[in-house]
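Contents: one structure, followed by commentary.
Every protein chain except one is present and positioned as in the full complex.
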Amino acid sequence: DRRGYPEAVYCAGKTPEQVRLIAEAVSGRPDVVTLFTRAGEEHAAAVLASLPDAAWDPEARLLAWPPTVPPSTGGLVLVLAAGTSDLPVAREAWLTARYLGREAELVVDVGVAGLHRVLGKLDLLRSARVVVVAAGMDGALPSVVAGLVRAPVVALPTSVGYGASFGGVAALLTMLNSCAPGVSVVNIDNGYGAGHLAAQIAEPA
Amino acid sequence: DRRGYPEAVYCAGKTPEQVRLIAEAVSGRPDVVTLFTRAGEEHAAAVLASLPDAAWDPEARLLAWPPTVPPSTGGLVLVLAAGTSDLPVAREAWLTARYLGREAELVVDVGVAGLHRVLGKLDLLRSARVVVVAAGMDGALPSVVAGLVRAPVVALPTSVGYGASFGGVAALLTMLNSCAPGVSVVNIDNGYGAGHLAAQIAEPA
Amino acid sequence: DRRGYPEAVYCAGKTPEQVRLIAEAVSGRPDVVTLFTRAGEEHAAAVLASLPDAAWDPEARLLAWPPTVPPSTGGLVLVLAAGTSDLPVAREAWLTARYLGREAELVVDVGVAGLHRVLGKLDLLRSARVVVVAAGMDGALPSVVAGLVRAPVVALPTSVGYGASFGGVAALLTMLNSCAPGVSVVNIDNGYGAGHLAAQIAEPA
Amino acid sequence: DRRGYPEAVYCAGKTPEQVRLIAEAVSGRPDVVTLFTRAGEEHAAAVLASLPDAAWDPEARLLAWPPTVPPSTGGLVLVLAAGTSDLPVAREAWLTARYLGREAELVVDVGVAGLHRVLGKLDLLRSARVVVVAAGMDGALPSVVAGLVRAPVVALPTSVGYGASFGGVAALLTMLNSCAPGVSVVNIDNGYGAGHLAAQIAEPA
Amino acid sequence: DRRGYPEAVYCAGKTPEQVRLIAEAVSGRPDVVTLFTRAGEEHAAAVLASLPDAAWDPEARLLAWPPTVPPSTGGLVLVLAAGTSDLPVAREAWLTARYLGREAELVVDVGVAGLHRVLGKLDLLRSARVVVVAAGMDGALPSVVAGLVRAPVVALPTSVGYGASFGGVAALLTMLNSCAPGVSVVNIDNGYGAGHLAAQIAEPA
Amino acid sequence: DRRGYPEAVYCAGKTPEQVRLIAEAVSGRPDVVTLFTRAGEEHAAAVLASLPDAAWDPEARLLAWPPTVPPSTGGLVLVLAAGTSDLPVAREAWLTARYLGREAELVVDVGVAGLHRVLGKLDLLRSARVVVVAAGMDGALPSVVAGLVRAPVVALPTSVGYGASFGGVAALLTMLNSCAPGVSVVNIDNGYGAGHLAAQIAEPA
Amino acid sequence: DRRGYPEAVYCAGKTPEQVRLIAEAVSGRPDVVTLFTRAGEEHAAAVLASLPDAAWDPEARLLAWPPTVPPSTGGLVLVLAAGTSDLPVAREAWLTARYLGREAELVVDVGVAGLHRVLGKLDLLRSARVVVVAAGMDGALPSVVAGLVRAPVVALPTSVGYGASFGGVAALLTMLNSCAPGVSVVNIDNGYGAGHLAAQIAEPA
Partner (left out) sequence: DRRGYPEAVYCAGKTPEQVRLIAEAVSGRPDVVTLFTRAGEEHAAAVLASLPDAAWDPEARLLAWPPTVPPSTGGLVLVLAAGTSDLPVAREAWLTARYLGREAELVVDVGVAGLHRVLGKLDLLRSARVVVVAAGMDGALPSVVAGLVRAPVVALPTSVGYGASFGGVAALLTMLNSCAPGVSVVNIDNGYGAGHLAAQIAEPA
């Protein structure tokens, strides 16, 4: 066991049938939340076959069962998405943090090309215990945010972009080389990991 | 300003003369700690010329002034180093966390090839608010540690290795792909960044 | 000839028609086993058209003819798969070793994030003449296993993962840089090669 | 001929003796400016042996002969350097633009981790016909600047950094993927190219 | 705002529904041109549903609304495409420059393997205020063009090619290493960015 | 413990002083062989200061203490080196196998450009229980050897070469993609690992 | 013009309609051979609509018009393919050489894992003026062949393979690092280029 946190089932590498079997097994354990991540349409159908009341967020490709978000404890997890295209991954982070028991907020479209937008959120930014920053293309937003807040920043590179973005590698490298301290990075498009880590950081004392 | 944290001067890209000038400027501000990171012998001499009582750790290539470590607040920062060769980087993380005001411990030589060593530290591991894990070569240690603790893990890849370790890239990729949740990654050999982030995570509520 | 071992036909680069012709040619030589590797549905149909009693394992994408597994000689080949998603490749290794005349066992879901699972198999691990370890994502399992056993470890990276796993490259690099001696590596997803090599290592004296 | 612009001699790939011979040949043509780029100490000595009154900027590794900067025409070239360590490359750009006949200004230490510094220069930024932005590490500054000005931005990645900065590749990729339009990129550490291009862009109508 | 230039909506990362909503919002602001870039068939249908008179260029995957090209000011933007396959990207650059208010011309099939073709355009080349050069494969054309003209060259690598062209990376690297000064580079296939930058460079004084 | 095999001290990442302290500690345990790998001149001096009778092979950068090679058991380990330049790494493999208790032979200068040389060794090749094949540049030798023998092949890429050999990466990739089954690969220049693994494979039943 | 050689139309980057227009234009020039390379089914149909008697080889994805192979002059071009999967590319090379006026032979399935097969062709190999060697995976065949013949070898890497073959990059690197002199390399899967070059090399004096 992960010592109290929800279990997560990574669906991408599994057949719907394998996912269905896991969902069935899980149906006897309503005391612990189970998350099904990277679930396509067919994976979702397989989960819902065994757990009809599971909560499903198709954009985030996430299902949760039991479906109720637990009451929140600890500090605020703030999730920023640089652009609309980063939304699916950002949403996965936001939902994960909430199912791990944190209060979480999601703010979209605050890319560095329009600084006034992120500067307009300064109070919210500074009220967070941890900030997850999702960005693709140049991946510059976490550096800017880390310069504005005292809280740790979880940088979440996305595969949004084309050409020399190399499926998120450019954003990943930008974030690893952030010239502002207080930034660490998770895998490309790993919204689940970012949300999980943020929830751990924002745990109540 | 970084809103209360020490200032850091990155020496690697500067001439000793440039560093000396900064040290001189800093000498009038004893109220805030200044860290000089990645300081070679000549950089250290330049700092000590202006700030003779600065604390110097040659292995971590770090100087701090004023030299006194502040009283610790917040949770415990635990720094693990997989092998002896990872020590300089691990030490940089450990010292940084302490100068940012955290209690910090450093444990060396707990690589995955000898699991009993890390398993022998379980109590210490589980008492930490955050664990920094430095490793080169295969970089496998953070995955193992994250499976054992509830606290967030800051993975710190080092350039220790040869051939297909590609100066730390192999370890970096291993860590980004950790199959245990709760791991985020900083740049290769970035002990300063890891220690800084850990101190932020372990801040008092 | 490969000096006594089965012939293998690599189907991925061939048209079903080319595969059918090879199967037909082979049908006259029942004294030597022929393996058809990386066979999709259409390749399988083409083989079965000429060799209707061939054994087909769709998950491993492998066909064998004559279908009977030969009696086993030599030492035990143990195949470990870190997660369920590594199963197709692990299965290809396991079947290959068996068609080369070895006793072989397959153990799934023993990833490093839950150490107790692999530690619970220590006796089985130590009874093997050689251990094949299939893992994707961080690829950390072979390092851990090699630290626990005296037998050689054949590390088998899989393309399971996303983002900075780069289709198995992260796991491959982790394995090449294993900090435990006694590990060698085959190509990503090369279950056939891993099983073949393991069978050679476990040959009777 | 380059149709009216100065000639440039790339010294890095040449022996001092080869450079000396070129300087000698050039000494008979005082009507056109010759720049010696990437000149080490020995190259500089070789140039000065033939052209004793050449202007030498050791930090930028640049020599110019005849030494007088021509009177400026056209628009303003503004050169920004994110950090002190980017100064040599930024200086090479700045000097090149001036020897090509432009008015040019150089502003240092305006990295994105301290946004107030770059925001404090808005008027100067908006008075430029073209802005050269030199940055290493995360290379995020050009995206921020391009969002603030109407003028074209020449992004100049530097090799400042370590680990996953890969000698400037991380900054280069960030800049190529800038999410603000109006940014183009030159080679890593190519201050000469950036200054040359900026001078061309700022040419009088 | 981008201070007077058209707004651009990057469709590739959005659902048709998201694009439709933006188009609707935009329909109330006919005073500023909006460009919809990287629009597939379904994106285009979504835009046209809200803005039936939008101009659509399927080859360039671009829509513009209001559809009228503004009267041109400033210098000439010349767009060269090395081969026919580079045409979609070159066309995106050409249209963007025109919607930003520049006179622009497009010349195709002037690759370096037939030098006489580009040499036959010398007068046109030398009349331009800026030249955008689109090329895939070896990406050699910008170096040749920059040697022939005094104007700045915006090099636009395309993903045309196979094998070791690596989706445009070979062309990108060629261009970054141009041995002729006066060349800067945008992202692979970024016709929008190249055209935007060219329009900025060719702005009236 | 590694269950009976010698201990190895990786010197490359340690100061001579650190190595000296380990040698001193080891001097009280003559019952188990200790190998000091990747030992430069200064490391060797440090070992010899504490263990004056240690065996030192400067070409292989290896020291062993106690110095006596143990009596050999198990099958023959054959080490091939494609060219003279691969000798240091091949020698490290050969010595390691011998200190692990195997009979081992070393054959040099049998590259694929002169097939008759390797074909002239067929009897020796076929008498081995395992063959280690060291090669740089094109790394083609293991494929050829694996086609000639029934024994497993441990492919040992070396960093011999220049340009697109990328410090051994070209040879590494060749070997991972061997079209002959029965080949596995260790890290570039990892003679210690290859010899260790070969000794494990050739263990007595 | 290419000075007497056939024209080639690269279809991959063109729409069928664009190809049809070119075919129509070409139909008036029967004096020079036109090759249509990388032609898919739809491209072929477009060519055949305008040039119904064109010769079409679907495996090589090549069409030629006029369809008659010219009488051969010059030396023999020998094309070797390591395996059946390399056949499409090898065939493209063989046909190209023939349409350029050379005698050409094609030999398949002579990979290095079965040396006797290539050694059995020694007389044919030594009768050629130039040898094209197509191979994927480890790409080791050109090194072996170059050691056996006095003629120049054109190495033709193919994208056959998986995992760390990286779409032909492993074979490409092997070939660039050939330890036998007399080998040069063309792009991955570039059968047209290899055949063209071979025909040039084998031109009559």
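Labels for the chains are A, B, C, D, E, F and G, by order of writing; each one numbers its residues from 1.
Following the convention adopted for this analysis, contacts are C-beta pairs under 8 Å (C-beta built on N, C-alpha and C of every residue); 3 or more make two chains touch, one makes a residue touch a chain.
This is a predicted model, so every value here is computed, not measured.
K.L.:
The chain left out here touches which displayed chains?
P.N.:
D, E, F, G
K.L.:
Among G:27, G:50 or G:200, which one is in touch with the chain left out?
P.N.:
The single option touching the absent chain is G:200.
K.L.:
Have a look at E:143, E:187 or E:200 and name the one touching the chain we're not showing.
P.N.:
Residue touching the chain left out of view: E:143.
K.L.:
For chain G, which residues touch the unseen chain?
P.N.:
Residues in contact with the chain left out: 2-5, 8, 75, 130, 147, 149-152, 154, 172, 176-177, 181-187, 192-194, 196-197, 200-201, 204-205.
K.L.:
Kindly note down the residues of chain E that lie in touch with the hidden chain.
P.N.:
Per the touch rule, chain E residues meeting the hidden chain are 82-83, 111-115, 119, 137-140, 143-144, 146-148, 161, 163-166, 169-171, 173-180.
K.L.:
What chain F residues would touch the chain not displayed?
P.N.:
Looking at chain F, the ones touching the missing chain are residues 83-86, 136, 160, 162-165.
The rule is short, and it goes like this: only the chains that are shown with their structure count from here on.
K.L.:
So using the touch definition from the top, which pair is joined by more C-beta contacts, A-E or A-D?
P.N.:
Result: the pair with more contacts is A-D.
K.L.:
Between copies chain C and chain E, what's the superposition rotation on C-alpha atoms, in steps of 5 degrees?
P.N.:
Rotating chain C by 180 degrees superposes it on chain E.
K.L.:
Averaging over Cα atoms per chain, report the distance between chain A and chain B in Å.
P.N.:
That pair's centroid distance is 26 Å.
K.L.:
Would you mind pulling out the distance in Å between where the CA atoms of chain C average out and where those of chain G do?
P.N.:
Computed value for the inter-centroid distance: 35 Å.
K.L.:
Among the residues of chain E, pick out those that touch two or more other chains and give their numbers.
P.N.:
Each of 172, 187 in chain E touches at least two other chains.
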